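The structure appears below as structure tokens.
Here the complex is missing one protein chain, while the rest keep their positions.
What follows is chain A.
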Amino acid sequence: MSTDWDVAVVGAGIAGLTAARVAADRGLRVVAYDRLTPGGQLVNLTALHDHPGGTGPELVSALTAAAEAAGVRIGYAEVTRVHPGSAVRLETGDGEVTAGVVVVAAGLGPGRLGLPAEEALVGRGISTCAGCDGPLFRGRAVAVVGEDEWTAEEALELAGWASAVTVLVPGPPRWSPERAERLAAAGTVEVLTGAAVTALRGEGVLSGVVVRTADGERDLPVAGLFPFVDRRGPEGLVDGLAADEHGRLVGAGNVLVAGDARAGAEQSLAAAEADGRAAGEAAVAALAATAGSLRIVDPTYGLPPEDDAGPVEAAGSTATWTDVALFTNSKPNATELLRGLGQRLQAHWELPELGFAAKESASVAADKDTIDWLSQRFKMVLVAVGD
């Protein structure tokens, strides 16, 4: 059966990129989808303690380079639905595609407490990325909620910025003795077991939480709260695929599941990498079983398509060098940084004014209308992309 891709991977984190690379190494046509950028949760880890890959972004860089070298195509689109069949159909932000095998490696969603007003405080004190937002809480108290390795790692990272880190552990801690030692050695970290957050304090911005322990309830004033509980898998993404109580999927047929998205997965980088490798090999085996002994390989696969030849002049653009804009990702201080740099350029080139555009948040892709407007109207755009 003819399909657009031999293997389509949903999620380009450590498991997905590894699965994609293993399958592409065997000559398969592989696409790995991610809605914004490769990396998954690795993007949020500025230090890796159980993997020799350096920082999270450095490991992402290495994994992406290896996948690309093997011929994997990175698809920058969100996969919104997967329909199993002999040719699996995927609905993506770029339209529908088919694949012989799909590997779901979409990871877990952000942690949530399920409390009233929680969503309104996300980005206003509530965060799930210590590496990204930890510096915002420099010299202030924060709390971390969870009981797994990830919780402990984020608490340790926050200890580098915050004046005090309280780790609220609903059940028994599940982190390793090595991490427990590091938590104990960090002078600003306190671990409270049997602790649950029952309410959030703050009008518009988080100012504290109410914590219940065996001793009763008390207010804990904190400027930041990092919940890592109730993280859900990608339940509902694949028609008819079973999920466990955490929404993590059980693979079936030619829809495989790898990494944290898989029911029963151990949440560690090493396990996710091993899982990805196993899924890649399983995809190869599944396609070999379907194809028999004869396989026709596209000799152009892996070469850049013609539309990747390089920059093209924006059609219909009348922009000149006086048309310069700023485009911010709206992270704290990103706009101020861009404005400061823009003022220098404005003075240097004696520009009458600067255009301005903003993404709603750093975690969403720029919308097409904004990109269309910027590319039609401006010759140069200074972009805040990673901080």
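Just so it is clear, a contact is a pair of C-beta atoms (placed from the backbone, for glycine too) under 8 Å apart; a residue touches a chain by one contact, two chains touch by 3 or more; residues count from 1.
Throughout what follows, contacts and distances are computed from a predicted model.
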The complex's invisible chain, by UniProt name, from "Sulphur transport domain-containing protein", "Porin", "UGSC-like domain-containing protein" or "Gas vesicle protein GvpA/GvpJ/GvpM family": "UGSC-like domain-containing protein"
Residue in contact with the excluded chain [from A:60, A:142 or A:164]: A:60
Chain not shown, touching residues in chain A: 37-39, 43, 46, 55, 57-58, 60-61, 64-65, 68, 74, 76, 131-138, 161, 304, 308, 311-314, 317, 319, 321, 327, 331-334, 336-338, 340-341, 344-345, 348-349, 366, 371, 374-375, 378-387
